[in-house]
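The complex appears here without one of its protein chains, the remainder shown in place.
Labels run A, B and C following the written order; every chain starts at residue 1.
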Amino acid sequence: MGMEALEMASEPSAVASEGAPRNDDIGVDTRLELFRLQVEIRDCEKRAYDLFLQNMIKGTSHLSLGQEAVAAGFGVAMRKGDKSFCTYRGHAHTLARGAPMEGMLGELMLRDIGLMRGKGGSMHLTSVEHGVMGSYAIIGAHLPIACGSAWRAQYLGEKDVSVCFFGDGTTNIGAFHEALNFAAVWKLPVVFVCENNLYMEYTPIGEVTAVKHPAADRAAAYGLERILIDGNDADAVYRAAQAALTKAREGGGPSLIECLTYRHSGHSRADPAKYRPPGELEEWMKRDPLIVYRQRLKDFGVADEKIQEIAAESKRKVEQATAACKASPPAPVELLTADVFADGGWAWRN
Amino acid sequence: MGMEALEMASEPSAVASEGAPRNDDIGVDTRLELFRLQVEIRDCEKRAYDLFLQNMIKGTSHLSLGQEAVAAGFGVAMRKGDKSFCTYRGHAHTLARGAPMEGMLGELMLRDIGLMRGKGGSMHLTSVEHGVMGSYAIIGAHLPIACGSAWRAQYLGEKDVSVCFFGDGTTNIGAFHEALNFAAVWKLPVVFVCENNLYMEYTPIGEVTAVKHPAADRAAAYGLERILIDGNDADAVYRAAQAALTKAREGGGPSLIECLTYRHSGHSRADPAKYRPPGELEEWMKRDPLIVYRQRLKDFGVADEKIQEIAAESKRKVEQATAACKASPPAPVELLTADVFADGGWAWRN
Amino acid sequence: MAELTYRDAVARGIAQEMQRDRNVVMIGEDIGKAGGVFKATVGLYEQFGPLRVRDTPISEQAILGAAMGAAMTGLRPIAEIMFADFLAVCFDYVANEMSKMRYMTNGQLGCPLVIRTGNGGGVRFGAQHSQSIENWTMMIPGVKVVAPSSPVDVIGLMAAAVRDPDPVIFHEHKALYATKGEVPDGEIVDTLGTAKILRAGSDCTLVALALMVPRALEAATALKRDHGIDAEVIDVRSLVPLDTRTILGSVAKTGRLFTVEENPRLCGWGAEIASIVADEAFWDLDGPIVRITTPHIPLPAADHLEDLALPSAARIVEKVSRVMNG
Partner (left out) sequence: MAELTYRDAVARGIAQEMQRDRNVVMIGEDIGKAGGVFKATVGLYEQFGPLRVRDTPISEQAILGAAMGAAMTGLRPIAEIMFADFLAVCFDYVANEMSKMRYMTNGQLGCPLVIRTGNGGGVRFGAQHSQSIENWTMMIPGVKVVAPSSPVDVIGLMAAAVRDPDPVIFHEHKALYATKGEVPDGEIVDTLGTAKILRAGSDCTLVALALMVPRALEAATALKRDHGIDAEVIDVRSLVPLDTRTILGSVAKTGRLFTVEENPRLCGWGAEIASIVADEAFWDLDGPIVRITTPHIPLPAADHLEDLALPSAARIVEKVSRVMNG
């Protein structure tokens, strides 16, 4: 289904594509922010890749290389106070909410500087301060949890929206179904964002799914609108995010958005992604979100120097963050039994 | 949503309704069989009700009064060798496959004569000999299990079909979703039969479901045809069953059929069903499947005597079964630890 | 002071907390208008309205997930999982999510919520609706676990559970709902992690939970009367935190330990307690530690078989007297 989906993605009638510049409803400042985030995520993910090649990242790691536009589009559209619920593939979404790069990278390196001081690891990035309400590594589990956060907002009359990111493969697990129905019935201010990157771990999503578009083709089963967008175009993502966030904030209930995209690397550090048909990656590389977006900026008349400046600044940030992480020790061993319970300890007996 | 659904049910364009007699594609013998089964189920369910009023049925009990047409329609359409997977509300479906009445009633009474000699109880009726592959009391659990049975048939090239019965409320649990997608992707010979009786236990299904027709409106999410039928008309059920069974047997894959119906009594023996809006029951009683079907037989020229004869024979059967059950002792206490494992025992240690 | 059923104590305990704190909200299947299938939440919908007592679809994962998400962001939800057996369909939230959230996030997030659930047998509901599953939750680090045996404990432990900043699994025993007990007027707040010595005794210690507590007490009376054995009876009440001090203190005095467990034997809470005592109170012991449990089998529906399966007062008496007398 790889190439097919690619065609879909570039077919304007099926997908809200952003081929040609149109009315600049987005504006140059926002566009620069969208670009900055994508560049920083890209650079930081590449650094993560380098670091585990150097064996400085233990455990596992799931990169979003190629999927930066989704995290960036939402990151820019979301307000302070909005809540993100991410997966193990959550580095990008965590950075996109403004969490410090050294906190993210440091957690991958399981150092004291990490967002959770190494206790959670790469699959559970959390930065409550930045609205990142956890990253979840059991497929589908966070969809109902995001509903709960949205229920709280609804009940207390708070105006934040909960946004839940997940992959195509996640649409086939029970929790997806329960959460979507629940959110729709209770009209909760939650946005479900399916990043369809064509694969679960190694198996193409088309081989294990009854419909072509695993999220969009199921929206109607929850009384929701079918939304299928080009996930490699940050403008398309930003617009869809804005619409869904506004709808949710105004009491209009949940949305389910399927973003067509592709991961450039393997599923996790262990995966060379040999299962991909020849040529597929190359085709998608042509639509690399950063290529798309550099062109977009040019189309809108942004000067090359500005673009270079952002790129350079990103590299500096990554270097700084890396240095800070390398300088950070492992967390003190007292943390082993800390924070099991709210009293800070782990006592299960007297 | 009660009355609305009722309107749907009698609206020919929305539902494959059987208001007027047409070509007798079904034939008189089959019709008599459909009638016989409905009458026997009705009489037997009423007897179960009497028996628990007399405190001869311990534990719980879930009657299908008012829903007999579904069990009968499928019971007649299914072949020997086809497999039924039922719920706690499975008395009707068990009888419809030919399991002995005293086995069913006896299990409700937890006597030695019961289908499982009282070990399972009313919620787990099983008669493998008659293709009843268990009744399941955890909502949704049996949908994937029915898939497994269908997978076995597909793998071994056996021609039986697995039929899985469940209620409207069951469509909101995760296992429903997983099973439907799984069955569709693997093109399994399985038929999913949703008996929409408008309520989960006490809560109207419309209050907790994002779509109007909890099964039919979700068929498309699994690439399946939308099938919504009048579940109080045994002919409609029989025809839909035939079509789905044939499709499955010929390798056409699964079907999902939503049958509109209504339970005349409460959810279980403990429930007086006070939550129903006034008049709802009365409206549905007019469309009692037995009233519908007696009229149908008359429309097709079946003599009154024949109808009376079947009714009388049913009463006799129920009396006989009741007497046999009352005469049956409780099972011997050795059964307590029997059949945990295949060796007949329960040894977890040496 | 009033006499109250265990069932009504549940509603009273919840009402007490909902009155105190508007962040306390309830979700579950048929808990609202219908008052719950065990009628343990009758009146709460009327008193606190549909926004605080919400009926859900049959979606146990959504129930626990939503409770968790709400708890993480400021509410104090009480979620009902109708029968404890159904925790199996949403076990991920207990085993992997709410229990690990605080630890994994280095304390950034917590889950102050209560899961109420109808636990235990004796009601002829068969294998999938009768289990005692306290050990399913006790074995998971990061959750607290209680199982009251009397109306007053229901109220006090419910209050403690709702006020606790961590997830608490609250096991209500189905066969106790209709039982009655004296309950003082006014606010009742108990303490998690405290066992109660319900009967002092000098010859042996019987440790019991929930439905097994009245049976152990009945057995203790018979043991004294018919066998001259003076048993101390401890109601564990809280499995996590576990009041090992009370248990070890009792064993230090009596020298003999019996557990009375409704769970099927393997890895029951009694095994954990036995292992603690066999380590820390070994030199206090005057003889073997004996566990009285449901045999390691699924539960039968038939009344006479179910009665045989669960430990009865008679079985406790028989076992304790036989062991104690040689």
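What we mean here is this: a contact is a pair of C-beta atoms (placed from the backbone, for glycine too) under 8 Å apart; a residue touches a chain by one contact, two chains touch by 3 or more.
Here the structure is a predicted model, which means the values were calculated and not measured.
Chemist: Taking the complete complex into account, which shown chains does the hidden chain touch?
Modeler: Across the whole assembly, the hidden chain touches A, B, C.
Chemist: Which of these touches the unseen chain: C:G35, C:G69, C:G121 or C:G142?
Modeler: Touches the omitted chain: C:G142.
Chemist: Among B:Y49, B:W151, B:Y275 or B:F300, which residue is in touch with the absent chain?
Modeler: B:W151
Chemist: I'm checking contacts with the chain that's been left out. Which of C:A2, C:A178, C:A200 or C:L266 qualifies?
Modeler: C:L266
Chemist: Would you indicate which residue among A:T94, A:Q154 or A:T170 is in contact with the undisplayed chain?
Modeler: Looking across A:T94, A:Q154 or A:T170, the contact with the absent chain belongs to A:T170.
Chemist: Taking the full complex into account, what residues of chain B touch the chain not shown?
Modeler: Interface with the chain not displayed, on the chain B side: 83, 85, 115-117, 119-120, 124, 126-128, 133-134, 136, 138, 141-153, 155-156, 162, 174-175, 178-179, 181-182, 185-186, 335, 338-342, 344, 346-350.
Chemist: Extract the touching residues of chain C with respect to the undisplayed chain.
Modeler: 85, 88-89, 91-92, 94-96, 99-100, 103-104, 126-128, 135-136, 138-139, 141-142, 240, 263-272, 274-275, 277-280, 282-283, 285, 287-291, 296-298, 300
Chemist: Touching the absent chain: which residues on chain A qualify?
Modeler: 58-60, 110, 117-124, 136-141, 169-170, 172-175, 200-203, 207-209, 270, 275, 330-331, 333, 335-337, 340, 346, 348
Heads up, the rule we're going with is that only the chains that are shown with their structure count from here on.
Chemist: Could you tell me between which two chains the number of C-beta pairs in contact is largest?
Modeler: A-C
Chemist: Just the number, please: Cα centre separation of chain A and chain B in whole Å.
Modeler: From the centre of chain A to the centre of chain B is 45 Å.
Chemist: What whole-number Å value describes the gap between the mean CA coordinates of chain A and chain C?
Modeler: 41
Chemist: How many angstrom lie between the centres of chain B and chain C, each centre taken as the mean Cα position?
Modeler: 36
Chemist: If you look at chain B, which of its residues touch at least two other chains?
Modeler: If we look for residues of chain B contacting two or more partner chains, we find 172-175, 207-209.
Chemist: Chain C: which residues touch two or more other chains?
Modeler: 56-57, 59-61
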